[in-house]
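A single protein chain has been omitted; all remaining protein chains appear in their positions.
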Amino acid sequence: MKKLFLSCLSIALLGGIAIAGGHEKGTLSAVKSKGHIQCGVSQGLPGFSNPDDQGNWSGLDVDFCRAMSAAVFGDADKVKYTPLSARARFEALRSGEIDVLARNTTWTMQRDATLGLEFVGVNYYDGQGFMVRKTLGVNSAMELDGASACTNTGTTTELNLTDFFRANGMQFELVAFERADEVVAAYDAGRCDVYTTDRSGLAAQRTKLSNPNDHKVLPEIISKEPLGPVVRQDDPQWADLARWTLNAMINAEEMGIDSSNVDSKRSDSNPAVKRLMGTEGDLHEAIGVNNDWAYNIVKQVGNYGEVYERHVGANTPLQLGRGGTVNDLWTNGGLIYAPPVR
Amino acid sequence: MSNPRSVFFVRKEFISARQAPASTIGVLGWIRNNLFSTPFNSLLTVALGGLGVWLIWGALDWLIFNAVWAGGNEACKVNPEGACWTFISTRFDQFVYGFYEKPERWRVDLILLVLFTGIFWSGWERAPARKWVGGFMLIPFPLIAWVVLYGGIFGLPVVETSQWGGFTLTLVVSLIGIIVSLPLGILLALGRRSKMPIIHSTCLFFIEFWRGVPLITVLFMAAYVLPLFFPAGLNFDQLLRALIGFALFAAAYMAEVVRGGLQSLNKGQYEAADSLGLSYWKSMRLIILPQALKAVIPGIVNTFIGLFKDTTLVLIIGLLDLLGMVHAAIADPNWSIRSVPTTGYAFVAITFFIFCYGMSRYSRFVEEKLNTGHKR
Partner (left out) sequence: MAGRAATTSVLNNSKFRAILYQLIMASLLIYLGWSIAENTIANMEARDIRAGFGFLDETAGFSIMMSLVPYEPGDTYGRVFLVGLLNTLLVAGIGVVFATMVGFLVGIMRLSQNWVVSRLATIYVEIFRNVPLLLQILFWYTAVLKPLPGPRQVFERNTEIYFGISNRGITVPEFIFLENFSFTTWTALLGILFTIGIHRWAKQRQATTGEQFPVFFAGLGLTIGLPILVFLLSGAPVEFTPAKMGRFNLAGGITIIPEFLAVLLSLVLYTASFIAEIVRAGIQAVNYGQTEASRALGLRNGTTLKLVIIPQALRIIIPPMTSQYLNLTKNTSLAAAIAYPDLVATFAGTALNQNGQALETLAITMTVYLSLSLLTSALMNWFNSRVKLVER
């Protein structure tokens, strides 16, 4: 018995060691050697990360990963996606299963400070809201006493909701599901009176309802949810690359560089544009990429504004108009602001 | 004879047998005996028969006659009162291959082809070289299949396990579970019957532990806690972790089935093997296990069926097996039609039913064949 047992055990151990692909040598070189970026995304949230019926992923978060791929490889398509539940996402990142987590994740102090994670910025400013059926005749969340509320389990949403109802002395029934599409399905079937999640999520999931126009979003916003990409804390270079990928997209929009005019902007004389386009300076070396990294991002993926309009803007099913909201550029009174490339 | 009274009439020849009453033979007799033997029975027949016909007709009507077979989501929106099979056909590739890269899908096809050929070959009794094929399917094939699916050598590009999905993933999980669990289960069963206290109690503890906890908690453990057990840097991907949990879980169940077979053997068999001077492993391999395993083939197949159904649980830890894939596809806004969820579930149910029912039929067939000598 021992003979067999021992041999089985050693095979198992050998197998384990063979699979061991440590990330000690740095995420960037590991990514370069395997030839793609492993990107953690949601299990399907229209506008942010959603697979179509061919299995191609698209969305605001997906485009962030594609931008990183464009910066690293000069090719935005060298990304592979790992769909993750809310529960599994951080462990997947910490264990090295994915290289970057772009899964509409709220930046909180607890996550940033205690989980070994690094938030590299905010790619969407969100807040928790409520959606109800128009036929209910409800105009404010304060009228929801006695209602059933559907939401996701394992998120801050659940706690915010409980706090809100307790703070206002109202009764409610909480129906919490693991997966976002289950929540939507339950709300759509009438299991709940109110559906609560981030407002972008409400807009996204609303497209999944059988009659989107029968529903409305209530004015109350009960929390701050800055959503952003996350990387491991133990690799500063990779974190910088992720951070400046996002910043490059925002800066490009601010400078008026988009995918249609980026070729001509390469010969622009403005020094700020030149630095971003890599025709001046060598800051790209510090984050370990070629000098045309930002050019590739904008050329292949687009600037922040383009990506926004493409996936969540007014002309998408989500219809999240950008003008006048916190998600507009700071020059237009919003919060989207990136440090300069210099 | 002792009373020699004169006999007035003795019939000399037999009357030819009369035909049985019309009401007890033929279709009529069968109906009378089986359906309307008593008033209560008649009532049952009418009531349950009515219910049955109504249910079966309703199901057929929904599944076939009134179903939408083509035309995309528009056609289903027009007729939400029947199954929406066009939803399945549109997404069929995804249900089979998951997100497996398109140009590489021939690899899945190849493996599936070999798999089903191998299963039928080794399952069909009069097939030539049946044992060799069975052996091939049991040991080298899973390894070859894994290598072919994963790639990385022979110039095959790597397809990450995170892209495996759909029915392929269901098969991978169940086959790995089954194939790892069988040898491990045999070892555990032997260990549990061992007289060496440490080995006995280790195996006993192992078996009782895995059998005592629900598979979901095992999968949670594999998904969220297992990475902590390995040294930093050593890292399995999510599918592999789930497979480890699933295989250990399966091994414990298999061990109990095998133990049943070992216990059912006459003690004389063990003693005879010992008296021939066979070593422990030889006596197990040549005498005990062939008999014990043969006796529990139905049990083993039933465990397989259970494991096959249990693979659906991986959806709870975010792996998209067949059910997970369908479950996710249902949420597509373009297909938010009343008939779609039920159609999706019906599709999965029918798929699983075909496999599970097929396996259980086969196990019953083997059972009956093996039983011939022992019928009372």
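So that you can tell them apart, the chains are marked A and B in the order they are listed, and the count of residues begins at 1 in each.
We adopt the following convention: a contact is a pair of C-beta atoms (placed from the backbone, for glycine too) under 8 Å apart; a residue touches a chain by one contact, two chains touch by 3 or more.
What you see is a predicted model, and the numbers here were worked out from it, not measured in a lab.
Of the options A:87, A:103, A:199 or A:322, the residue whose C-beta touches the omitted chain is A:87. Touching the missing chain, out of A:52, A:163 or A:263, is residue A:163. Where chain A meets the chain that is not shown, the touching residues are 1-2, 5-6, 9, 86-87, 94, 114-116, 135-136, 143-148, 153-155, 158-159, 162-163, 165-166, 172-178, 182, 185-186, 189-191, 193.
Within the complete assembly, residues 33-35, 37, 41, 44-45, 48-49, 51-52, 195-199, 202, 208-209, 211-217, 220-221, 224-225, 227-232, 305, 309-310, 312-313, 315-316, 323, 327, 338, 341-342, 345, 348-349, 352-353, 356-357, 360, 376 of chain B touch the chain that is not shown.
By definition in this document, only the chains that are shown with their structure count from here on.
Chain B has its Cα centroid 40 Å from the Cα centroid of chain A. Against chain A, the residues of chain B that register as touching in their complex are 90-91, 94, 98-99, 160, 162-163, 184, 187, 190-191, 194, 199, 223-224, 227, 230, 232-238, 240, 280-281, 316-318, 320, 327-333, 336-338, 341.
Per the touch definition, chain A reaches chain B in the complex via residues 1, 4-5, 8, 16-17, 19-24, 38, 43-44, 46, 51, 53-55, 80-85, 87-88, 91-92, 94-97, 178, 181, 184-185, 188, 207-210, 317.
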